[in-house]
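What you see is the complex with one protein chain gone and the rest in place.
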Amino acid sequence: MKYVDEFRNRTLARKLLAEIRRTVTRPWVIMEVCGGQTHSIVKYGIDQLLPPEVELVHGPGCPVCVTALESIDRAHSLARRPGVIFCSFGDMLRVPGSDGDLFRIKAQGGDVRVVYSPLDCLKVARANPAKQVVFFAIGFETTAPANAMSVWQARAEGLANYSILVSHVTVPPAMTAILESPGNRVRAFLGAGHVCAVMGWEEYEPLAARYRVPIVVTGFEPADLLEGILMAVRQLESGRSVVENQYGRAVLREGNPDARRMIARVFEPCDRAWRGIGVIPGSGYQLREEFAAFDAARVFDLAGIISHEPEACISGLVLQGARRPLDCPAFGTSCTPETPLGATMVSAEGACAAYYNYGRRR
Amino acid sequence: MTDFTLSCPLPITERKTVVLGHGSGGKLSARLIREVFLPAFDNPLLNRLDDQAVLQAGAARIAFTTDSFVVTPLFFPGGDIGKLAVHGTVNDLAMSGAAPLALSAAFILEEGFPMEELARIVASMAEAARAAGVPIVTGDTKVVPRGAADGIFITTSGVGLVPAGVNISASLARPGDKILLSGSIADHGMAVMSKREGLEFEGDIQSDTAALHRLVAEMVAAGEIHALRDPTRGGLGATLVEIATTAAIGVEAESAAIPVREPVRAACELLGLDPLFVANEGKLAAFVAPESAARILEAMRANPLGRDAVLIGEAVESHPGMVLLKTEIGGTRVVDLPFGEQLPRIC
Partner (left out) sequence: MCLAIPGKVAELYEAGGVSMARVDFGGIAREACMVYLPDARPGEYVLVHAGFAITRLDEEEARRTLADLEALAELAPEE
């Protein structure tokens, strides 16, 4: 596959590793924010191949993991209602709420459907005028343009039975929260390549300057990740802290202006609760007032839903990079992909699941 | 049972109802078998958990197997539920080295199911059985009210004869064995996926459904085979884990050696699926004595169904029960049974 295979080349990877080894002189902690990068790192065994001085810490870049429990419970409440067709990306099906998951709700008769794109939900809505179609709009900025367009298009067509349950999260406030937290050990970031393909990297420049952390916008294939790590290490070793772009083939400084315009047109920033972390101010998107008719939180009565987290789950700490999956007493014992206590074990992108599935047991 | 020390409201460990994941060939399926079926039926033959049971009847050894087919869509590129049913059962017999003798076919039909579709499926089964040289000699039909079944469910059983001197079973795989794969993986699963609502895509992806008994006979004639399995639900990954677990051996394989056709790979990338866990219906994995490996591989390649056969790894003494895959860039990855159905992901 073009633009994929070339970046999975073994020789390039081995030599990048050699160069990293030669460049590094002392320990550095680097965080990759994006769950897709975590997945790739663990799948290819990259972190095991890195020299011990380079410690990769996994950030809260898995929108599945960080979706607030309250949002999940609201989603489940909607999915249980007769007359509702609840559509979601496959990722969310097994995430545990306070009582069950979408898979279980489907087994009990809920009309839950997996979709690849929010546009597919519009098709479902058109085909089922007597039902309410709700789409679980989770994700980082990468998915916001798609969700925005689905609402825009629904309005243009006068669709009266489509709404989205919004739980978008944004990256820069999360990175800020991590940098601000006491005891933060992260010295550099691998920026989320596809988030930046949409948003660009302008908004990361103030972060790099204020906190003096290198931020390298990085892709997802092994060669991308290794090159991103190399670029971060080079900056760290030479005391530089700027934003650099490893993922030049897909990312421009201004991102995709059309997409950014549409996001701003349909959504506005809001405070958002991150599962296991708490509220990060300004870290979410919500639908603007004029699109209230498409906001499932306003269309449906969602009051009276009580949410509770299991105590043993330290997903939050894992998400902040403060703990590794292996530090958790429940990891691999009471918490496994089969019996997850928290979202980091359920989502394929979650650090705990990645560790477990790719064999990092004790 | 896992050890919960908190009164946490999260469910999961105790499932009061069957969920789809129980049928996906992964961990949940294994659990269901282990916790519900095995304890109840408990007998040495069943407990081996091979794809078929080999019964001693006087001097003859009879292989006996059964399988149900509930796939939707019923018709997909490269095949249909009928063809799948015939090939699937013939293959289960073949995995013990048995020469298939005959099949049975039982149908559960939903009221309202189109007669024309039934005719197409039956014709397809007849053709597949004829081509394989295995007659369908007995059957049954039931009709259930509308809504009680998803169109049509087919259950096929099969009997075969295991030739003297042939002993093939997952438990017989041993350290030192070479692991051969008969061809590309994930074709069937992605062919079916391409027709799934909401995930449709076009492309040159065909199910690989095929009857493997003749290929197996040629392989048996060429050398010493210890274990055979056709990686259906759960894919090649699940098969390797199952054999490693049953035989208590380690498996080491090379990711780059496992063939995946270009469009199939693209489809997996698009939906975020790992080809390792996607179903196949016309492939087999063989654990063979190392000194026989080259000859058996040659025999495979001489058969159209084994044209792309490759060596993918070997069985080892260390890390019994664990499957290690060397990644494209030289790292190591542990392959474990997926939890339930592999779901398309966006994140």
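The first chain written gets the first letter, and so on, giving A and B; residue counts start at 1 in each chain.
The working rule: a contact is a pair of C-beta atoms (placed from the backbone, for glycine too) under 8 Å apart; a residue touches a chain by one contact, two chains touch by 3 or more.
Source: prediction; values computed, not measured.
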item: Among shown chains, those touching the left-out chain; value: A, B
item: Listed residues A:71, A:142 or A:286, member touching the removed chain; value: A:142
item: Candidates A:102, A:198, A:273 or A:335 - the one touching the absent chain; value: A:198
item: Residues belonging to subunit A that touch the chain removed from view; value: 1-4, 6-7, 11-12, 14-16, 18-19, 22, 34-36, 61-64, 89, 116-120, 139-140, 142-143, 145-146, 149, 153, 156-157, 192-195, 197-198, 223, 227, 246, 248-252, 255-256, 258-259, 262, 349
item: Residues of subunit B (touch criterion as defined above) contacting the omitted chain; value: 194, 200-205, 261-263, 265-267, 269-270, 272, 345-347
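Here, only the chains that are shown with their structure count from here on.
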item: Rounded Å distance, subunit A centre to subunit B centre (Cα mean); value: 34
item: Residues of subunit B touching subunit A in the complex; value: 2-6, 8-13, 15, 17-21, 27-28, 31, 197-199, 256, 262, 265-266, 269, 271-272, 322, 324, 327-336, 339-340, 343-347
item: Partner subunit B, residues of subunit A touching it in the complex; value: 1, 4, 8-10, 13-14, 35-36, 42-46, 48-49, 62-64, 89-91, 93-94, 96, 98-100, 103-104, 106-108, 113-116, 120, 124, 139, 143, 222, 308, 310-312, 333-334, 336-341, 347-349, 356-360
